[in-house]
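One structure below.
Just one protein chain is left out here, and the rest sit where they should.
Letters A and B mark the chains as written, and numbering starts fresh at 1 in each.
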Amino acid sequence: MTYEILLAGFGGQGVLFAGKLLAYCALFEGKEISWLPSYGPEMRGGKCNCSVCISDEPIGSPKVLEPDLLVALNGPSFEAFLPTVKPGGKVFADSSLIDAACDRTDIDCYMVPATQMADDNNLQKGANIILLGKLLSETGLFSPETVRKALEKNTPASRAHTIDNNMRAIQLGMDYQ
Amino acid sequence: MAVVFERPKSLCDVRLHYCAGCTHGIIHRLVCEVIDEMGLEGETVGVCPVGCSVFAYNYFNCDMIEAPHGRAPAVATGVKRAKPELTVFTYQGDGDLAAIGTAETVHAATRSENIVVIFVNNGTYGMTGGQMAPTTLPGQVTTTTPYGRDPKTAGYPVRVCEMLATLTGTSYAVRTAVDTVPHIRETKKAIRKAFEMQKAGKGFSIVEILSTCPSNWGLTPKESIKRLQEECIPYYPLGVYKDIDQEGGERK
Partner (left out) sequence: MEKVLMKGNEALAEAAIRAGCKCFFGYPITPQTELSEYLSKQMPKRGGVFLQAESEVAAINMVLGAAATGTRVMTSSSSPGVSLKSEGISYIAGSDVPALIINVQRGGPGLGGIQPSQADYWQATKGLGHGDFHLIILAPNSVQEVVNLVSKAFELGETYRTPVMLLSDGLLGQMMEPVAFPDIQANEADKSGWAADGTKMARPHHIVNSLYIEANDLEEIVRRRYERYAKIEETETMAECYLTDDAEIVVTAFGATSRIVKSAVNKARAEGIKVGMFRPITLWPFPKKELNTACANAKAVLSVEMSMGQMIDDVKLALNCKLPVSFYGRTGGVIPTPNEVLDEIRKLNGGAQ
C-alpha cells in the first residue's frame, strides 16, 4: 500500500506541520516515509506545499506529482493541484477560503469549511488539523490515538496545552459530514 | 666564560632568507626570546602568511602552519578553537593583513579571538618585488605606483592599530618600531605583554611593528632606518592604541 499525499496552502497555515503529523503517524506504524517541503522564501508567507509518501516499500521519488490524497488550504492550491490528483483519489479542501467547486467526477472531493469551524470553536489556525481529521475519517489511515502520539512528539513542552486543542480539531474534522 | 648573547632556542639554527638589512630577523628573534622566556615553545603553534615571511615555518622551532594569503587569523582561530590549551600566534605582513586579509583580521578582533597577531608593516609587497601595499605612504614610489601613490586614484594608507582600537573585541593594540635599541626593547615588551594576555585568556592582541625593506625601498639599510624614522613613524605614530588592562579590564 502506498499513499502519495500533497498538502498545499499559504505559508503560516500549518501545511508543513500537518504533513509532519502524517509522517510521524506513519513512523509509529513502521512504514517507509518521505516528507519533502517547499523551502526558502516560499515558506515565509508565499506558496507552501509538502509532499508526504507513506508506503510498505522503499520510496523512490519523494516529490508527489500525482497525489492519491490532496489537502488544499487555499484557492490557488486547490486550482493548481486538483487536476493532478490520481483518478480515484481524494481531496480535502477548506471551503471557507475556496470559492471554486470540484469539476472532476473521478475523484472524491470533501469541501470542509475548516477555517469557519476553527473560528467557531475557538481553534484559531486549526483549519489544517480539522482537514487532517476529515482525511483520517475518510481514509482510515491512522487512529486518533496515533495522531495524539504524533502531536506529543511534535509539540514543545512550552506549548503542551495546544495538544488538547489540536485533538479537538481532529475530532471536529472526523465528525464533519 | 659567561654567555651574554645566544640564539634563542625556539629560533631554528638555519640561515634566514631575508635580504641584508631587513628587520624581519630582529622581529623573529624577539618573538623567539619571548617564547623561550615564557617557556612556551612546546605548546605554541605559529601561523605564517604569504609574503616575505612565508618561510617563517622553517625558522620558528614550534609547530607551524602555512596559511593562504591573508587567512592567517582564520587559520589561527581554527587552531585555538580546536585546542584552546595551545598558544597561537600569527606572523603577517601589511599586504597579507591589511589588504587581502582585512576581513579575517577585523573579525578575529571582533570575536576577541584569544591569539597574538605580529604585524610587520614595511609599506610594500616585498616578496613579489615592491608593489604598492595598503600601508604605502602617499607619494611613495613603488613598482605599481611608478609616479608615487596618488590618493586620488590609489586611496589612502590604512592605519591598522587605530582601526582595530575602535573594536570592542580588541584587547591590546600597540604600534612599535625596530629602528633603535630602545624601540627594539619596547617591541619585545609589547610582544611579551601580548603573549601574557593570551595566557591570561584576555583575547585579541596585535603588535604592529614598523619595519624596513631596503631592497624594495631602493635604499641602504642605514638609509632605510632613516626613512623609517623621518617618514613612516610620523605617519604611523608609535604607542598603545588599546589596552583593556588600562581600562580596568572592562570592554567598552
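By definition in this document, a residue touches a chain if its C-beta (ideal position, glycine included) is under 8 Å from a C-beta of that chain, and two chains touch if they have at least 3 such contacts.
This one's a predicted model, so the numbers in the text were calculated from it and none came from an experiment.
*Asks:* Could you run through the displayed chains and say which ones the absent chain touches?
*Replies:* A, B
*Asks:* For the chain not shown, which residue from A:Leu27, A:Ala80, A:Ile107 or A:Met174 touches it across the whole complex?
*Replies:* Looking across A:Leu27, A:Ala80, A:Ile107 or A:Met174, the contact with the absent chain belongs to A:Leu27.
*Asks:* Give the residue, chosen from B:Asp63, B:Glu196, B:Glu231 or B:Asp245, that touches the chain omitted from the document.
*Replies:* Residue touching the chain left out of view: B:Asp63.
*Asks:* Please identify which residue in B:Val31, B:Val45 or B:Cys232 touches the non-displayed chain.
*Replies:* Missing-chain contact among the listed residues: B:Val45.
*Asks:* With respect to the chain omitted from the figure, which of B:Arg81, B:Arg185 or B:Lys222 is a touching residue?
*Replies:* From the options B:Arg81, B:Arg185 or B:Lys222, the contact with the absent chain belongs to B:Arg81.
*Asks:* Give me the chain A residues in contact with the hidden chain, please.
*Replies:* Where chain A meets the chain not shown: residues 20, 23-24, 27, 32-37, 39-41, 59-63, 65.
*Asks:* Give me the chain B residues in contact with the hidden chain, please.
*Replies:* 41-45, 47, 54-55, 57-58, 60-68, 71, 74-83, 85-86, 103-104, 106-107
Here is the rule we go by: only the chains that are shown with their structure count from here on.
*Asks:* Averaging over Cα atoms per chain, report the distance between chain A and chain B in Å.
*Replies:* 62
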